[in-house]
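Of the protein chains in this complex, one is absent; all others appear in place.
Chain IDs A, B and C follow the sequence of writing; residue 1 opens each chain.
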Amino acid sequence: MAQIRFNNVVKRFGDVTVIPGFSATVADGEFLTLLGPSGCGKTTMLRILAGFEKVTEGEVWLGDKLVSSTTTHVPPEKRDIGMVFQSYAVWPHMNVFENVAYPLRIRRVPKQEVQERVMRALSIVHLDGLEHRMPSQLSGGQQQRVALARAIVAEPKMLLLDEPLSNLDAKLREAMRFEIKEIQRRLNITVLYVTHDQAEAMAMSDRIIVMNKGVIEQEAPPSEIYDRPKSKFVADFVGLVNFLEATVVDRDGTIRVGDDLLLKVTLPEGDHQRVLAAIRPEHVLIRREGSGVGTVRGTVKRRYYLGDQIDYFVQTSGGEVRVSGSPLEGSFAEGDSVVLHVQQAFAFPL
Amino acid sequence: MAQIRFNNVVKRFGDVTVIPGFSATVADGEFLTLLGPSGCGKTTMLRILAGFEKVTEGEVWLGDKLVSSTTTHVPPEKRDIGMVFQSYAVWPHMNVFENVAYPLRIRRVPKQEVQERVMRALSIVHLDGLEHRMPSQLSGGQQQRVALARAIVAEPKMLLLDEPLSNLDAKLREAMRFEIKEIQRRLNITVLYVTHDQAEAMAMSDRIIVMNKGVIEQEAPPSEIYDRPKSKFVADFVGLVNFLEATVVDRDGTIRVGDDLLLKVTLPEGDHQRVLAAIRPEHVLIRREGSGVGTVRGTVKRRYYLGDQIDYFVQTSGGEVRVSGSPLEGSFAEGDSVVLHVQQAFAFPL
Amino acid sequence: MRFNFDAKSVAIALAVAVLLVFGIFPIALLVIDAFIVDGHFSLDNFREVYVNKSNLMAVWNTVKASGLTMLFSTAISFPLAWLVGRTDLPFKNVFRTLIITPYMIPPFIGAFAWGYLANPRIGYLNQWIRAVFPFFEQGPINIYSMNGMVWVLVLFYFPFSFLSISRALEKMDPSLEEAARISGAGPLRVLRNITIPLTAPAIAAGALLVFVAVASAFGIPSIIGGQARIQVVTTRIISYVYVGTTEAMHEATALAVVLLMLSIAVLWFSNWYLAKREYFTLAGKSTRPTLVELGPWKWPLVAVFAIVCFVFAILPIMALVMTSLVKTMGRGFAFDNLTLDVWRSVLADDATWRTLRTSLYSSVLAATGGTLVGLLIAYLKVKTRMRFRTIPDFLATFTNATPGIVLALGLILAFSGKFGLNLYGTFWILVVAYFVRHLSYAVRQAAAALEQVHPSLEEAALSSGASWLRLFKDVTIPLVGPSVVGGWFLVFMPSFYELTMSVLLYSSKATPAGYHLYHLSSYASPQSAAVLSVLILILVLIGNLLMRWASRGRVSL
Partner (left out) sequence: GCGGSSGSSSNPSSGSNTTTPPATSGQSSGSTSGQTQTASGPSGSIMIYTSIYPDIINLVSPELEKAFPNLKVEWFQGGTEQVTAKMAAEIEAGKIGADLLMVADPSYYVYLKNRDLLMSYKSENFDAVAVDKDTEGYAYTGVRISNVVIGYNTNLVKPEEAPKTFRELTDPKWKDQVVIVDPTLSGTALVSTYALSEKYGWEYFEQLRDNGAVIGGGNSSTETKLVTGEFKVAVILEENLLKVKDRGEPVDIVYPEDGVIIVPSPIGILKTTQNAEAAKAVVDWWLSPEGQKAIVTGWMHSVRTDVESPKGAQPLASFAPGAMKVNWEDLAARSGEVKDKFVEIMGTK
């Protein structure tokens, strides 16, 4: 059983309160991602779950077992966890093979099987052939993959991955994502994942917890996080968004940005005169012409070519709006006069 | 003068040849990105340039000064560089302020000015208020930003950044990108940048060098790399691509993939009967209907929601094709029958 | 390769030059002389010395005593160092200092103290034990045996391993251990697989120092070994030297060569073992220092540690104090036989303070110089790729393995003006002697600490534009700081009470405390010697407190 329950966990380092109160449940076999700005407490939560940090207050349950509270503390090695540390923590005195084999040796896996499983894990992380290298003879990404292989080799009940792919190139990262997902599915293990890569979070997670300063901002499946962000913070943090001040025109949800952009939104609760309109770049079409609700005229200020897309910053009467265009739809130059067609928008209290 | 010239640089560690031969020139004030798979030698090249590794063969010139060769070696501290290490290398015995102030102290900057410049650098990397923390009291991303602040604080002639943003969240990463670009423009310094983030590379670089196993595969501005990849490797490594086998139908550049997908491409040199067609997901429109050159019928096999886009894997007669759809264009379900409109494609020798 | 006149090479070259001139040159003079008989090259001295049965026996005893002491020292040090370095043990700062106080007592005085405590007839300990268990007629503890000698040796020399191991443990990135915990290993397993192997450089450094220090030690073996009828190489060497003839001096040197060989063998083995691995446990990504919580073990372990400290430190000091307080030693410790006269006379003696001052100056200079040169030699060995980089380390080990008496003779030979430099008869010969004899303590501590430091930390300073000297001062030294302080102390302390060389090298202008101690113990009374060594101990402890206070806890033992 690897259901996880955090019960109002509080963590303080000296005077600094890092986690003011964290409650969440992770289902058995779930893939949960922690998203949040640098320094918001993600690593701290993983370390609490792993048993490296004690809780200042609150409880952590694994299944029906209390593993952490102010009075109880099950040691890390009794929690059956695989973990990738943000700092890798690859052992400098062991070669690659020995590093990865370690969790198996601890579990007294027969020698022959150790050999096989280590080689399999190494080939999963594309490190075949480097098993006799020492960590200092590896590149950063290679070390990170050693850490990943070590975490998965023993097929633990629970995987805690702290930015396990941050130093890998896009290709490899995608391959690794796939492998991790594969392992999770095959063994039905619970995964707690920390990443800064939004695509990673969206593609892999069953559920995402967005944290801010140690507090949960929203806890929902990826699409909900993206499409129905509960707060300005979430909208801003996950994906790109333009924030523009708007006036409520009609209580049915019509708001106006600047002089001429009318938008239909779900108004936030409460009686607001003015709200913040949030528009995602990919929810805007950029065209030469157009008019009506959701359209606004503007001028291309800056243009960034990103390969698979082109980013434009367009000056409108309501402010600068960032828009993503497909390279297929033709390209606009800086200074061009364009019409933006906003397809979808949110509104938050100012 | 911070023009950099690598003259057939070779690097071996014992028996392992990491760089078989590297020649390139970086112009003064240029922003050059090294892209390449994990372990291909990017860090090694930066370290050679910084002077931490000696060259096994070849020469490195800074302006008109030979700084590295088999007989010459200008020590790192004489090269006026700022560097962010892949492993941060934040000094554990100094607090944040002292870490960042160090390059200034070395340059005997007056105390008052040190204070100002350090605080400015810290605010650039969004670490205001943490200046008295010790590194062990910082999160991973915070440490990485200390390393970045330390690299830029003295405004060196040359910045070597080895995945400086890998542990930062998307928001912060974008802010940092902007700051780095800003500094580069303002001071007209030369930047050598290593990243795994393709968007980062595309957005920031004047030029990109794509490396593979220590060898330069292509060296060109971002758009060229993306749109006119010289090799299958480059096409594959930079951005996403579908590779499908194709038969040359006409020497003018018409090829056929599977039974019915006809494409117009620039044929690779040589007399090929069969070629490899490369199609980027974002160069394909996914629609319910359509026909003609560049279209092919298929069935949606899998669908991934990524927030700002939706990825489809579509089975066609020529193989599975990955396509990126905009959430605006309506959504297709797994099993739907669709028509793909390929707008653009490359061809490589098989 | 073009030769670079950079600061790094110059500093290292200077350090090596100092070692060669002051350490190797004098020894070489003697050793070369030992090969010359009647003006011709000859192995006669060596043959003479090494066919002698007693000498061979002594070599074996030396190997045995040094080996056993090394083993036990390491075995004791590791758990204690771990407790103070990595756990939340209460009072650990007190324990840390207390446990190494034996090192602050001159070994031969300590040997006397243990004689008072544990001689089979009237040792205090044995008397107490017999009071509780009357069925013992004698003993039961006999300090005058191989076991007894090893016991005393361990007490006096284990601080070498304790200091280096505890520093290494403190500096280690805890996530390395955590990674093993999470792999399913229990704390003991982690200790075995991760902690111990990763602190191998520190363990080896300590073990090596203990071995070499014991092999070249004279005080304890002569006092305890003599009565136990255990001859070791140093006691044999002394007996040659004390013949007083030039020929005997050469024979002594020839015999001392076996100690050099032994020490090379041990150092070579340790280098070979360490070379196979990497030990970077202090890298560029900092992780949170976590202390192992002892939980319910906390207070039992405090009790155990307290007992250990009591036996190691308090008991012998008590024996010394008790001895120093009696009127007549023949009547033992009884209330009507107590007096403060001895204390009064030692404290009032002008010579006490004069010699203490001389020792303070000379040993501070020796320790500071030794630390600096040692750090550079260690740096050369660990952090550069220069050819022959390990050789100075070997040479420093030579000077450490050479018994004090032989080294002193070499220094007289070398520095009485025959070769241009005339230090003999001045204060500086003492500084040189202390420096040379104890240099390798600093080298070992520094080398073990440097092995831990990931190169990127230094590279970051270079890329910040720091010259090597700055880098060394700002980054390298602070990173290995506690070990450097430990190394300094390890050189300082034995220099402060050094006796064997001091007795030959002192002059009326510069008389060190070691000579005074010798004088008190052999001409005045063992009581006044006890007073002086307790006085030294108190002064050093006060010094440590002051240092800790002045540096706000950063610099201390």
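In this text, contacts are C-beta pairs under 8 Å (C-beta built on N, C-alpha and C of every residue); 3 or more make two chains touch, one makes a residue touch a chain.
Quantities reported herein were computed from a predicted structural model and do not represent experimental measurements.
S.K.: Just to confirm, in the complete assembly, which displayed chains does the hidden chain contact?
M.R.: Across all of the complex, the chain we cannot see touches C.
S.K.: Considering the complete complex, identify which of C:His40, C:Lys276, C:Lys509 or C:Arg552 is in touch with the unshown chain.
M.R.: Considering all chains, including the one not shown, the answer is C:Lys509.
S.K.: Quick one: which of C:Arg192, C:Arg344, C:Lys418 or C:Lys473 touches the chain that's been left out?
M.R.: Of the listed residues, the one touching the omitted chain is C:Lys418.
S.K.: Looking at C:Ser9, C:Ser222, C:Asn271 or C:Ser467, which residue reaches the missing chain?
M.R.: Of the candidates C:Ser9, C:Ser222, C:Asn271 or C:Ser467, C:Ser222 is in touch with the missing chain.
S.K.: For the chain not shown, which residue from C:Trp82, C:Phe95, C:Phe112 or C:Phe280 touches it across the whole complex?
M.R.: Checking each option in C:Trp82, C:Phe95, C:Phe112 or C:Phe280, the one touching the absent chain turns out to be C:Phe112.
S.K.: Extract the touching residues of subunit C with respect to the undisplayed chain.
M.R.: Touching the chain left out of view, subunit C contributes residues 33, 52-54, 57-58, 112, 115-116, 119, 121-122, 144, 222-223, 226-227, 229-231, 235-236, 238-246, 248-249, 251, 327-332, 405, 408-410, 412-414, 416-418, 422, 424-425, 503-504, 506-509, 518-519, 521-526.
As a convention for this text, only the chains that are shown with their structure count from here on.
S.K.: Distance from the CA centroid of subunit A to that of subunit B, rounded to the nearest Å?
M.R.: Measuring from centre to centre gives 21 Å for this pair.
S.K.: Send over the residues of subunit C in touch with two or more other chains.
M.R.: Each of 283, 285, 287-288 in subunit C touches at least two other chains.
S.K.: Mind pulling the subunit A residues that touch 2 or more other chains?
M.R.: 86-87
S.K.: Quick check on the complex: what are the subunit C residues that touch subunit A?
M.R.: Its residues touching subunit A are 173, 175-176, 178-187, 189, 193-194, 197-198, 200, 277-281, 283, 285, 287-288, 290, 293.
S.K.: Which residues of subunit C touch subunit B once you look at their complex with the stated criterion?
M.R.: Those in contact with subunit B are residues 1-2, 4, 6, 282-289, 454-457, 459-468, 470-471, 474-475, 478-479, 481.
S.K.: Quick one: in the complex, what on subunit A touches subunit B?
M.R.: 13, 16, 35-39, 42-43, 86-87, 137-142, 145, 162-163, 166-173, 196-199, 202-203, 222-223, 226-227, 236-240, 280-283, 285, 304-309, 311, 324, 326-328, 343-344
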